[in-house]
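Sharing a structure here in structure tokens format.
Here the complex is missing one protein chain, while the rest keep their positions.
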Amino acid sequence: MDFNYTDEQNALRDTLARFIAKDYGFEQRRALAKSDIGFSRDHWKQFAELGLTALPFAEDFGGLNGNAVDTMLVMEAFGRGLVLEPYLATVIVAGGLIRDAGSPAQQEAHLPSIASGKLMLALAHYERGARYKVSRVDTAAKADGGGWTLSGSKGVVLGGGAADKLLVSANTGKGPNGTGAISLFLVDSKAAGVSVRSYMTQDGGRAAEVRLDKVSVGADALLGPKDGALPAIERALDYGIAALCAEAVGIMAALNEATLEYLKTRKQFGQPIGRFQALQHRMVDMVIATEQARSMATLAAVKADAPDAAARRRALSAAKAYVGQQARFVGQQAVQLHGGMGVVDELNVSHYFKRLTMINITFGDTDYHLGLFSDMLLAA
Amino acid sequence: MDFNYTDEQNALRDTLARFIAKDYGFEQRRALAKSDIGFSRDHWKQFAELGLTALPFAEDFGGLNGNAVDTMLVMEAFGRGLVLEPYLATVIVAGGLIRDAGSPAQQEAHLPSIASGKLMLALAHYERGARYKVSRVDTAAKADGGGWTLSGSKGVVLGGGAADKLLVSANTGKGPNGTGAISLFLVDSKAAGVSVRSYMTQDGGRAAEVRLDKVSVGADALLGPKDGALPAIERALDYGIAALCAEAVGIMAALNEATLEYLKTRKQFGQPIGRFQALQHRMVDMVIATEQARSMATLAAVKADAPDAAARRRALSAAKAYVGQQARFVGQQAVQLHGGMGVVDELNVSHYFKRLTMINITFGDTDYHLGLFSDMLLAA
Amino acid sequence: MDLNYTPEEQAFRAEVRKLVAAILPADISAKVKGGKRLAKDDFVRWQKALHAKGWGATMWPTKFGGTGWSAVQQHIFEEECAEAGAPLQLPFGLKMVAPVIMAFGSKGQQDHFLPRIVDGSDWWCQGYSEPGSGSDLASLKAKAERQGDHYVVNGQKTWNTLGQYADWIFCLVRTSSEGRQQEGISFLLIDMKTPGITVRPIIMNDGEHEINEVWFEDVKVPAQNLVGEENKGWTYAKFLLGHERTGIAGVGRSKAALHHLKDIARTELSYDKPLMEDVRFRDRIAQVELELMALEITNMRVLSAEKDKKAPGPEASILKIKGSEIQQAIAELQMQALGHYALPWLPEALDADWQGKPVGADYAAPLSGHYFNYRKTTIYGGSNEIQKNIIAQMILGL
Partner (left out) sequence: MDLNYTPEEQAFRAEVRKLVAAILPADISAKVKGGKRLAKDDFVRWQKALHAKGWGATMWPTKFGGTGWSAVQQHIFEEECAEAGAPLQLPFGLKMVAPVIMAFGSKGQQDHFLPRIVDGSDWWCQGYSEPGSGSDLASLKAKAERQGDHYVVNGQKTWNTLGQYADWIFCLVRTSSEGRQQEGISFLLIDMKTPGITVRPIIMNDGEHEINEVWFEDVKVPAQNLVGEENKGWTYAKFLLGHERTGIAGVGRSKAALHHLKDIARTELSYDKPLMEDVRFRDRIAQVELELMALEITNMRVLSAEKDKKAPGPEASILKIKGSEIQQAIAELQMQALGHYALPWLPEALDADWQGKPVGADYAAPLSGHYFNYRKTTIYGGSNEIQKNIIAQMILGL
């Protein structure tokens, strides 16, 4: 066990902190969130220059061979800055899928473009009615000559509007109700039959409803084994969960700083409200919750790479559930302790709170993952 | 709707308060709890003199025609006094069963004896392995000539050691695993084949393990319809639940008084600890929990008499679950706010806490009843 | 002690239900039930419709044009209005300034203002909090100087709800800096059309314009608009806060919201089965229903006791605390029920006449914003922490 960051990691932290402080001020971010695409292509170029888009890929593909703790540091900083760029969608989830499940040709074709910031991707997997269940896919792929024809609907595709290509999961088996065999396909988002309805999300981001209406793709669009994409999708989502946990911890730390500062400066009844013991103890509970969440987010990062899929799934569901609970508490209490200032748009507290809330919902909410973790106790 | 007590009820409250203050001091109770039978037959006589043992029965049987709110007042006072006498077992549960399910002959034979304090009873129903499930009975009754032969084991029979007669539920059907048809039998606790192992309970009371080894009873021992006793048992247990809710509220009120007094008198750091805001707010939460519990205990009392069994069950499970949650919180916090004095035997706080804890377990714990209530939402 | 409704009370409920169904405009109830934005006119139309039937002020005594109903009757009325999808009757006139005018106002003020509140002519808003004076209200700084037959008001108020529509504002202002802070405060009624008043919107966390800052710059207020005595305003302010809390349990609204939550949980699918069949989610609904069942009875117990004492007491703080916690819990579960579809933010979908296609279910659009917005309920009207201070001091003597 080792609880220290490497020198390189400390340097990465400093770099990220500088970027957030300089280019991600509250007003700058607000303007971005309201802009047409909802983020900045200039920032994305900066990400590429800083090596962030290259972080989790092998050097052969222009990557930096970063590990899960490196990604954790990036996401923690992004949490603090409430970064809007679709790093999670493109680099961590979709990039991770191509890295782990793509053929050498697919890796060669796409990873360098992601690493250099030229290509944006999104995983179009979840469907309405499946709720958070990963194994449930109704979208159908039918073999068609040498290629495939895809039809179906995907819901709340993160970063779907900005993606050049979509990774679309589809059922290539025969089971009813979305069971059966799942395969993954790389689909150009401009392909005939693909319609993407992009919209704002509650946290200032973007997501999309994606419809596929008899979309034809070639044989080379298949990513990973036919009928056997589910393990890779689960793994990619687990990378996403680890990233979300780290982002949440970054936000919680920022909210705690803001709240502590408010307690020390806001005066009522002739003294800083931080003199009131009930509020002191609440603040202490927030700090403890954040420390505990940080521990679990670290576990999530380390275990996202675990070779044993069952152990990985157990740790990632544990982390998503637990970090979610702490995030909910810290977010709600940060708002409460800020009083009226906590519920207005003009202060960053409400934006942190909204992002935390949406993180909790993304890729399975607290109850869903607690349930998965709990059900795994039966096997243990 | 009416939120006032009648003059008679106010008089009953006063009488009970006087009895508890005079005859149920802390040391008196401790001595009783350690005595052989664990309660006082003199007190039981006083109960009879005060009309408490006669309260819920019709005048024809020497009763006072009291309603559920009267019983609530009795149990609330008993909670405050941590009364040890098996009033719940004899008068409320077993007495209620004979009143509601007994034949006229059985009512005539037993209710006047209960009302006058001469007869003690206990319901021997729950079995190990059934946990809290009321419909699960393995004890078997086989028709034998004109009568029945009973065999089986009953667990944690409240007041079983002191009972002159036991009301024993037994399976008269053929289903496996305790399903099937349930009937009730009045069994003399001295009858051949009946063995009663009485023991102390965590709260100073008494319960017993009861074994029935080919116990022969006559045809007149059957109480209520053959194969159809379950509704009556559920109703009697619901009366018991309402009584336990009221007892819990009495204890919570007593704990709040004790805790408030302690906060005002215990000094640390040069001032009463009740000056510390974190403790003030905790105390407020305890008061709110108790008020809310009182509301639900009242609902339980009123609905215990409801003609519609489904509505009754819904309200009683709601009350048991909710009062249990509040009781747990108030009990734990009363201990916590008393510091070391909260965990020692020599102060009544620990005894109130233990009784509250055991009330929560009796007749189904909080999770069990929340589960029943929750599952009823599917039907609603 | 009987928690069952009497036959008279049951008949009363039937009457209320029938009348509300008859007079509540369908377009308004559709907005309320669909979580759409309400316009000023929606509130006013509903108030006028109630007034036309004599039910404009169910919490007022009859001598001022109220119905003089019992606590039980009011509870039934609130429950039926909520279930029917009626808009909230805004409290600023009816429940806040009106009781103060009744108790402390001049005959002239009573004759002029009260009828215009009950008939929906005047829209009132509140001028209590200031940026530096929230929980510590008595530290307020907005100043009124007496100059001849009027006051000149300067200063700033904040957390002003729906003041953008208001005809009048009731204000706490400082008229003296002598003695204790509380002793220099007066209670003024100010016409929002008076020159020198500026209303600046504050956007809430759901992106909506619900509250405002109000600036006063040399605003001339006739001296006859002073309520009661100069420098005695703190007494009236506390009286008002007591009255404000009594309505705040919101049991009727929460019952309707719980109903809506259950409908959603029966509609949303979780892996092909209704979400309601998911035991974990269902248990959360069950838990909040237990809280609400208890609060409904506690609410009636407290209100009935207050009716006997003729004045709201600190027990009302219990209702505020539990009521707001329950409102938040239901809002959170409504959002949670949506799964991923809690993410989309389509503010345009809150317009009643929006013709677009919803993202996800048609009830989805307002729910996340509602959850964010409702964090305010444990903050406003005296934060729950302040309510606990009140209980600790006034009930427990700590």
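Order of writing sets the chain letters: A, B and C. Residues in each chain are counted from 1.
To be clear about the criterion, contacts are C-beta pairs under 8 Å (C-beta built on N, C-alpha and C of every residue); 3 or more make two chains touch, one makes a residue touch a chain.
Small disclaimer: the values here were computed from a predicted structure and weren't measured.
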Requested in this report: List the shown chains that the missing chain touches in the full complex.
Outcome: A, B, C
Report summary line: Considering the complete complex, of A:R18, A:K142 or A:K264, the missing chain is touched by A:K264
Report task. Looking beyond the chains shown, say which of B:L32, B:L84, B:A101 or B:L279 touches the absent one. Result -> B:L279
**Report entry** On chain A, residues whose C-beta touches the chain left out of the figure
**Finding:** 1-5, 9, 69, 260, 263-264, 274-275, 277, 280-281, 283-285, 287-288, 291-296, 298-299, 302-303, 318, 321-322, 325, 370-371, 373-375, 377-378, 380
Query - chain B residues touching the omitted chain (full complex) - result: 126, 128-133, 136, 155-156, 177-178, 197, 199-203, 207, 209, 267-270, 273, 276, 278-279, 332, 335-336, 339-340, 342-346, 350, 353-354, 357-358, 361-362, 365, 367, 370-371
Report summary line: It is residues of chain C that touch the chain not shown, namely 279-280, 283
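Everything that follows uses one rule, which is that only the chains that are shown with their structure count from here on.
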Query raised in the report: Centre-to-centre on C-alpha atoms, which chain is most distant from chain C?
Result: B
Query raised in the report: In whole angstrom, how far does the Cα centroid of chain A sit from the Cα centroid of chain B?
Result: 53
Query raised in the report: Cα centroid separation between chain B and chain C, in whole Å?
Result: 43
Query raised in the report: Whole-Å distance, chain A centre to chain C centre, using C-alpha means?
Result: 38
Query raised in the report: Going by the touch rule set out above, which residues of chain A reach two or more other chains?
Result: 276, 278
Report summary line: By the touch definition above, chain C meets two or more other chains at residues 385, 388
